[in-house]
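Removed: one protein chain of the complex. Kept in place: all other protein chains.
Labels for the chains are A and B, by order of writing; each one numbers its residues from 1.
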Amino acid sequence: MRVVSWTLAELAGPLSAAVGDSPDFRVLRPVAVDSDDPGGLTFCESRKYLRQLTAHAAGAVIVPPGLEVDRPHLIASKPRVAFETFLTMCRRPLPSRTGVHPTAIVDPLAEVDATASVGPYAVIEQGARIGAGVKVFPFCYVGENCVVGADTVLYPHVVLYQDVKVGARCVLHAHVTLGADGFGFRWDGRTQRKIEHVGGVLIGDDVEIGASSAVDRATAGATAVGDGVKLDNMVQIGHNARIGDHTVICGQSAVAGSSVLGERVTLAGQTGVADHVTVAGGVSFAARTLTTKDIPDPGVYYGVPARPLAEGLRIVARLPHLHERIEKLERGE
Amino acid sequence: MRVVSWTLAELAGPLSAAVGDSPDFRVLRPVAVDSDDPGGLTFCESRKYLRQLTAHAAGAVIVPPGLEVDRPHLIASKPRVAFETFLTMCRRPLPSRTGVHPTAIVDPLAEVDATASVGPYAVIEQGARIGAGVKVFPFCYVGENCVVGADTVLYPHVVLYQDVKVGARCVLHAHVTLGADGFGFRWDGRTQRKIEHVGGVLIGDDVEIGASSAVDRATAGATAVGDGVKLDNMVQIGHNARIGDHTVICGQSAVAGSSVLGERVTLAGQTGVADHVTVAGGVSFAARTLTTKDIPDPGVYYGVPARPLAEGLRIVARLPHLHERIEKLERGE
Partner (left out) sequence: MRVVSWTLAELAGPLSAAVGDSPDFRVLRPVAVDSDDPGGLTFCESRKYLRQLTAHAAGAVIVPPGLEVDRPHLIASKPRVAFETFLTMCRRPLPSRTGVHPTAIVDPLAEVDATASVGPYAVIEQGARIGAGVKVFPFCYVGENCVVGADTVLYPHVVLYQDVKVGARCVLHAHVTLGADGFGFRWDGRTQRKIEHVGGVLIGDDVEIGASSAVDRATAGATAVGDGVKLDNMVQIGHNARIGDHTVICGQSAVAGSSVLGERVTLAGQTGVADHVTVAGGVSFAARTLTTKDIPDPGVYYGVPARPLAEGLRIVARLPHLHERIEKLERGE
């Protein structure tokens, strides 16, 4: 593998930083603050980080103005942001080649832009349209009449069933499923009869969806995920749900059928929104929170059922002492 | 894509409905009640739906007898059921072709019925049997000695390890895993020693399993999922569990090893049944409920640990007020 390196002087410009020391010192890669990698560049933005830095031997560090360090460093007003820029410079996309790999099976009635990359053993069905600059990695299945917008990446093993529209610049991670049937059955006295789902899925621009997450197709119409939404791994979005722009949903959370989330909602890990519930824009859920009712007001919520954070925390904090307090009263003290 | 349409007169028969108005009005697809699609047919069964309908412009609507509407409509005693029939008429199966695709790899010792469809890049191992009318979509792996019953559908990326028997008319969604090893280890003082799992998986008829769900193989014998069972996405069924007929398990729920669920159990989303637990037929769990003990009586349960619904709700409802009540007593009021 080709090894890339940068001198601190070379990095100063791209990272909007000043060279604090040793402009010719070479770094090879970003590292955590507790790394001992002599070729690593890390960042330090607090006393806590400084302690870790001092105890370890990362080759160079990005520090804020006024912080003294004993090793090669860059000075930036926001070290973390400078470090994130360095991360972006170090990114190495998975290997892919423009064009359709000879083992990919593209239906004659599908359209693949000449600048797109369709990897080995991908299957693109009739009526599908793959936009400019799209990367379809191995083993992806892009079903009938699906549309993949410009510069979107489908990592290996993504499945789009049918009538799934994905916007531009999206990232779909391995084993994502978009457009599987919604979960709807009706007991007819003898069996659970399937309610057919004939709608689609509509994913906005700049959406990222984590490994093994799923967005079900709508009964009719479309399950809709807004622009800029970020879904972590193993997130489930039920049929006909609507997720507002720039909403962020962490791992192993679920939004059940027909629920509506506003813009910039944040759901922490392992949270849930039951079906047919509306959650206002700006709402945040702490980890493991669940609501089965509408949440009309922005704010942070916690618990099962979801309560405003301060109230939820208070209830939990008092819980261990209730018994003792009652006991004291019972003893007549 | 071919566009199909129906006049309301044409739909009246199949939907067991009367034409209320405009028999020649053409509809193209089912839509939600809040759709403005002029070619859409929706349904209305309540005041709430009527308000949404009136505020929107769906082309036509199915209404119950006696409900006045100002647009083309059908009249049915159960509008929702008539609508579901229309959904079924509109269903478009994913494209597949009878026969074995030339890129599929079928072991000479496997049997594939002549009426089955085995898609591109499917792998069928020795001793496997694929029944009449079965559809195996791309990238499925049907392992050694697996049996897939008539008219069952394996959507892309389904994995059956070995000795997995799937009944007739089942639907296995993308990324389902049946027959992976159960999770069993024994600490031997130095390492977690693997307990081998050499049993199989037995799936009944008319079972549907959602995207990225998994049913583990048994230690010995079989993990058994009964007829008519419906599992949503990301559901985990542990080794040697037994799931009774017509049971419904919603997303991100789990039944741990060796547990037994009776017939027509309903587990809402994100619920759990610990290992070696028996849950009676007819039990329902509200969302996020967990039991680590047997539940011998039918009924609805709620909470962690699972309690009868009314009791569980009461506890939760009183929780925020306990502190204030105790405080009042402490003040001697």
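Here, a contact is a pair of C-beta atoms (placed from the backbone, for glycine too) under 8 Å apart; a residue touches a chain by one contact, two chains touch by 3 or more.
Not measured: the values here are computed from a predicted model.
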Absent-chain contact - pick from B:V31, B:I203, B:M234 or B:A268:
B:M234
Touch with the omitted chain, as defined above, among B:P30, B:G59, B:G143 or B:G228:
B:G143
From the list A:H173, A:R217, A:R242 or A:R307, pick the residue that touches the absent chain.
A:H173
Contacts from chain A to the absent chain lie at residues 1, 29-32, 35, 40, 42, 84, 87-88, 90-92, 94-95, 103, 119-121, 137-139, 155-157, 171, 173-175, 206, 208, 210-212, 228, 230, 232-234, 246, 248, 250-252, 268-270, 287-288, 316, 319-320, 322-323, 326, 329-330
Which chain B residues touch the hidden chain?
105, 107, 121, 123, 125-127, 139, 141, 143-145, 157, 159, 161-162, 175, 177, 180-181, 183, 185-187, 191-192, 194-199, 212, 214, 216, 218-221, 234, 236, 238, 240, 252, 254, 256, 270, 272, 274, 290, 292, 304-305, 307, 311, 314-315, 318-319, 322, 325-326, 329
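Keep in mind that, in the parts below, only the chains that are shown with their structure count from here on.
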Quick one: how far do you have to rotate chain A to sit on chain B, C-alpha fit, nearest 5 degrees?
120
Using CA atom averages as chain centres, what separation in Å is found between chain A and chain B?
26
